[in-house]
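Excluded from the complex is one protein chain; the other protein chains are retained at their positions.
So, chain A:
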Amino acid sequence: MSETFLSIQGVRKAFGQTTVVTDFNLDVDRGEFISFLGPSGCGKTTMLRMVAGFEEPSAGRIMIGGKDVTNLKPNQRNIGMVFQAYALFPNLTVAQNVAFGLKVAGMPKAEADARVAEMLAIIKLPDFGERYPYQLSGGQQQRVALARALAPKPKLLLLDEPLSALDAKVRVSLREEIRSIQKKLGITTIFVTHDQEEALSMSDRIVVMYDGRAEQVGSPFEIYNRPSTKFVANFVGTLNVLDGVVSNPATATVRVNDREITLKKGALNGAKAGDTLSLALRPEAIVLGKQAGRDSTLGGKISDVSFLGSVIRVRVGVGKNAVSLDTFNSPTSPPPVVGEETEISFSAGDVLVLH
């Protein structure tokens, strides 16, 4: 499963004077599920539209299945695509919508009918063939759009924020459904989203995009736990940032508030004594009080406690900074109290130095 199927090489896109995508490189394996994750306006849609062929790259090239498609029209690329606004053809029934690509490709009617029935079964709407799009809910329309995209057996599936127009419940269930269909068919997929939870829960790998660039490419685990830039660390998940001043570069020792913390070797990345650094910690890397195996501690004062059911989210003020952490709700021990002096501990290996 490491054969490159889609290859985006040095792609740049400018509209007039504004550059919207720069220096974009990505190799996608066959059958892989990739998410483009980033804030609105960062160029996700533009990059996807270049893969689909709706926009022409200003530079670079795009290869699909070893073939250069940079200059091919969208209708010559054999791609399936799902749009945010569903884009079902309002004048056609569900079955006719799903059959659209098959008919264009000239598939005989009997064969096409069988394929449509198969697709409607996959999206769990077997009896909806005769309905018109306006007779369906948003979630159903989007499933039909997925079936329409998949019916001609494309080699590549592109989805541009397909869930963002739906309400929360439908969004979560459809998310799982899309992923399971994708796995079953083994189709190479690019999924565009601005929702980190979607990206983290669905993807094999995530491309975090910022300002037209791919900031980091990695598995959800890597992106979340080892963000390589400040932007990624901030955009994905909740992040606690502490200011630290380098006290001894040789031993990677940093002073935070009134204590010294010794970081991993090399974490300082060439910073000199007296430099101020931003140190970041995920909430789940921090515990309240001392704990074996967590070598670093800081003193602080509890500033807020919110009860979320199975977990309790606690905010602790550390000097000028504040950190959030979660503790499990245990019925036998009382919850932390606001105003209490406390200690937090973590292991130095979990500290991210943001550059």
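Note that in this section a residue touches a chain if its C-beta (ideal position, glycine included) is under 8 Å from a C-beta of that chain, and two chains touch if they have at least 3 such contacts; residues count from 1.
The working rule: contacts and distances are computed from a predicted model.
Colleague: Considering the UniProt annotation of the chain absent from this complex, which name among "Alpha-ketoacid dehydrogenase subunit beta", "ABC transporter permease", "NADH-quinone oxidoreductase" or "DMSO/TMAO reductase YedYZ molybdopterin-dependent catalytic subunit" applies?
Modeller: "ABC transporter permease"
Colleague: Any idea which of A:A52, A:L146 or A:V232 touches the chain not displayed?
Modeller: A:A52
Colleague: Which listed residue (A:A14, A:M63, A:A165 or A:A322) would be found touching the missing chain in the intact complex?
Modeller: Per the contact definition at the top, the residue touching the missing chain is A:A165.
Colleague: Out of A:A87, A:V172, A:A267 or A:L354, which residue would touch the omitted chain in the full complex?
Modeller: Per the contact definition at the top, the residue touching the missing chain is A:A87.
Colleague: So which of A:T22, A:T46 or A:Q141 would be touching the chain we can't see?
Modeller: Only one of A:T22, A:T46 or A:Q141 touches the chain omitted from view, namely A:Q141.
Colleague: Touching the absent chain in the whole complex: find that residue among A:N25, A:N75 or A:N329.
Modeller: A:N75
Colleague: For chain A, which residues touch the unseen chain?
Modeller: Those residues of chain A that touch the unshown chain are 52-54, 73-81, 83, 85-91, 100-101, 104-105, 132-134, 136-138, 141, 145, 148-149, 152, 165-166.
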